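Here the structure comes first, spelled out in structure tokens, and everything after it is commentary.
Removed: one protein chain of the complex. Kept in place: all other protein chains.
Then we have subunit A:
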Amino acid sequence: MFYQQIAQNKRRTVYVMLGFVLLVVLIGAAVGYVFFNSYVAGILMAVVIGGIYMMLMISQSTSVVMGMNHAHEVTSVDQAPELWHVVEDMALVANVPMPKVYIIDDPSPNAFATGNNPEHAAVAATTGILEKLNREELEGVMAHEMTHVRNYDIRLQTIALALSAVISMLVNIGMHSFWWGGGRRDNDREGGGYVQIILMVLSLIVVILAPLAASLAQMALSRNREYLADAGAVELTRNPRGLISALEKISDSAPMEEADPSSAALYISNPLKKKSMSSLFSTHPPMEERIERLEQM
């Protein structure tokens, strides 16, 4: 069952990448058309920026994400024996190499995993989670993270994160050059007619809606993976109670101070805790639903 999930995830990574690349090209074209008066320049810019950023992100994902979330690495067992040992145990039973371990100085309990593959993975825990959770609960949380590692969710998330960052960067570049006078001048196009007005409007719509579409896609991906990771965690620890009470403690606490909004989808529970009006916009499934599914195991 889990092997199928891994294969499915790898396939899905390819689809997500293709979809995002298309979106990036489309946005590049739209940004180019609206702000520079040329499709080609826009597409070229999008491909170059997107390519460089992706390469950087994939090779440096761990340090970039950890940096964004102000996490520092734990390099020896003495610095955090319990966390280190729990991570070691979960890596052992999940049959993946020991990931790097990071700690975030934040009183709110939370944790996440990131990286490119199980050989280059990292997990982070807040100081709050280490204080508030007992060993059993911490095992549940780390087993959840290790499932993300084993199922290649981390790679899927890294790529989704990088691409949505690229999209918002493109829109920003377009906006800036527009405000600072580099934009299109109306007299460049005389006698354009309706077609050009329509194209212009369409392009503007793409520019406005694209970042939204990108984050919607990222959120939908993230939501589905959480249920699977919860199930996988129970498979590893054989102890649903630990994860249930961990999730209860996590959902009862205040939001994080240090969390980076763009990596919110990585955390075991949304670190920003914004009560969204529609579940379409949330990165995580509702906590009650997750706990209920765990209780049925």
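One rule holds in what follows: a residue touches a chain if its C-beta (ideal position, glycine included) is under 8 Å from a C-beta of that chain, and two chains touch if they have at least 3 such contacts; residues count from 1.
Here is the rule we use: contacts and distances are computed from a predicted model.
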Review point. Out of "Chemotaxis protein CheA", "Protein CotJC", "LemA family protein" or "Spermidine/putrescine transport system substrate-binding protein", what name does the UniProt record list for the absent chain?
Key: "LemA family protein"
Practice item. Using the definition of touch stated at the top, determine which of A:Gln8, A:Ser59, A:Thr75 or A:Asn95 touches the missing chain. Key: A:Asn95
Point to revise | Touching the absent chain when the full complex is considered, from A:His70, A:His85 or A:Arg223 | key: A:His85
Review point. Thinking of the whole complex, not just what is shown, which of A:Glu73, A:Glu136 or A:Asp260 touches the missing chain?
Key: A:Glu136
Revision key, fill the gap. Subunit A residues touching the chain left out here are 81-82, 85, 88-90, 92-93, 95, 134-136, 238-239
